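Every protein chain of the complex appears in place save one, which is left out.
The letters A and B name the chains in turn, as written, and every chain counts its residues from 1.
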């Protein structure tokens, strides 16, 4: 009886969470939903006499794999939500139809089978003195080769992560002396003006004003300004908004002159390469 | 605890030596990465990789010569080293050696994978002559997985091997030096679709396990006769295992990744994938469908018929519309997997199976060498931005570089299956096995699609020899020793297998003589 109740509660929770994973727009919600599914499955493992797997599920899957997912989501930007525009017409419709058909087919395939009452793993584990010793014996006898080969997999994973993510230092690290020299030989030895000087308030997105009331281009945080322009969050005062826009354009022009690679050229190059390749 | 001791497992180290050598060398390669200075690494990696592959090949040959072919599974029943497996090992190892020469040969790989394409960092890395030498251990890991995949005797080890062979390839695909965005895109596509298909494989495994209560291929085969009332489980499991395996082959409804990945990956890696992965995946497919599900052939054969026909038609017809040489070769590879599938379907009595198996093995050998050679030629025709992929750039190549164009034309003729090339005997062997296995309509489709494909190959040859070269046409890179060796070897293999196929046919027949062990 207890098992039945546990099953139905967790079945509802895990299916709801799985649907949430598929249909929530924000990637972080999806990740959390996946975590919920994994935890419910861990309990279902425990209910089905697999205590070791339940623990591993929580430690490895929920603890390590999910955290890795969340970590990467944070790295690439939490707000990387999906565009909801269909790129292939009818794709969404047919995907759902295919999914429903597939689910029905699988459910039929399974539902048609008349299972004898489950044997239960109790007898096997009893004979070996517990779930973990029984599993251990199988790992180190019959399946020892598979166990050894997984080491190749783990080494590959470590090596692959190193190859793709580790950037070796090409030139020597700049010393304090180099940095100081570069700063004093550059156009601006002093710190840049902070945001909000002489302005109404000193939030990070509020540009500093020069004595004549115009916006100081140097005080504009270009990353924030760019986002503000894209999302239409510019100040309500139209004059000030225009100034920010102008200052941003000027700053970017300067940046280009100084030869710092901005975002735009890379993507332009991308387009060229793409055309070339096809 | 009741203090039970676990009996020590027995592992036939000598028998498994080829695979262990490859894995061992891969691990040594990782250590080389860790402890050797940058300027030494490549000069250590290349001999190490080549020696390991050659040593593994030697051990395979020694095993056959000295001990003969084993008749029981080894490594506690996990690995089945039998005639077909040994033949496939030898083939994979030779093809891997050839591909290594190609990988080693030029700056195909990115200087620093972690540097963003087009950034100052990348330029700096290129200038300082960096190279991503991790390619060699990754290659070895992948080759190890490829050897294990067709030799696995239960589905668990097959799944692990599938991942061992795939993961390094996902990485290698993304490491092209030029057109890095295309390469990275290929890597992501290959990875996501590969993971998707291996999930299907896994669910198929689960259903099989539910049906048979074991994952041993032998036990599944035995359960076919004893378990009743659970047929839906069995059929659904078979279908899903099939999806996973057919994806790796690039058989038709699951072929979509192949052109994209083949085009985006570094050409040397494409050569490796087109030859060895195909060989390995066919070995695994045969093992699942012949050993475990051999008695179910009445059920899976109709579906396989459909898949084979679709694969041949899609491969041949879509190849016509391609304008990129690598994409065209990818579609050609799809069509060829369709041709080989006709052999997989031609099951029957013991002799029939022997004939079909040896035909498949011969076809794999013939196609493997030709395709490596074709991709090697592709690496040599260059533009300012890397390889000249677009077909229009190949116009008039016959006038600029007659020898190279001639060899490429020869490879294309072998793909088309013209007599006196290896492709002819491959096709002949597979189709005659299919005719003997009552699959005549399939053979008709095969011949028709071969003709369609031949039309396209001939069009490329005409383009190369009978049109005017463009003024700013691609340059032909002076081949280094490695690339010339690869092209020469592939051309030689194509000629020899086309003129004196008998020794290799005999060898394949010998390998197939006892079929698979269980």
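The definition used in the following text is that a residue touches a chain if its C-beta (ideal position, glycine included) is under 8 Å from a C-beta of that chain, and two chains touch if they have at least 3 such contacts.
Just so we're on the same page, contacts and distances are computed from a predicted model.
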Identity of the absent chain, which is to be given by its UniProt protein name, from "NADH-quinone oxidoreductase subunit K", "Acyl carrier protein", "PotH_3 protein" or "ABC transporter family protein": "NADH-quinone oxidoreductase subunit K"
Contact partner of the left-out chain, one of B:129, B:213 or B:229: B:213
Contact residue for the chain not shown (choose from B:6, B:51, B:199 or B:320): B:199
Identified contact with the non-displayed chain, of A:72, A:180 or A:203: A:72
Residue, one of B:184, B:311 or B:337, that touches the chain absent here: B:184
Interface with the unshown chain - residue positions in subunit B: 113-114, 116-117, 119, 156, 159-160, 163, 167, 170-171, 174, 180-181, 184-185, 187-188, 191-192, 195-196, 199, 202-203, 205-207, 209-210, 213-215
Positions on subunit A contacted by the hidden chain, ascending: 3-4, 7, 11, 14-15, 18-19, 21-22, 27, 30-31, 34, 37-38, 41, 44-45, 48-50, 52-53, 56-57, 60-61, 64-65, 68-69, 72-73, 75-77, 80-83, 87, 91-92, 95-96, 98-100, 102-103, 106-107, 110-111, 113, 115, 118-121, 123-125, 131, 134-135, 138-139, 143, 146-147, 150, 153-154, 156-158, 160-161, 163-165, 188, 191-192, 221, 223, 263, 266, 270
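Here is the rule we go by: only the chains that are shown with their structure count from here on.
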Subunit B contact footprint on subunit A (complex, rising order): 105-106, 108-110, 112-114, 128-130, 133, 136-137, 140-146, 149-150, 152-153, 155-157, 159-160, 162-168, 170-171, 261, 265-266, 269-270, 273-274, 276-278
For the subunit B and subunit A complex, residues of the former touching the latter: 1-2, 4, 6-7, 9, 11, 23, 26-27, 30, 33, 75-79, 112-121, 124-125, 128, 130, 132, 134, 137-138, 141, 144-145, 148, 156-157, 160-161, 163-164, 167-168, 170-171, 174-175, 179, 181-182, 207, 229-230, 232-233, 235-236, 263, 324, 385, 389
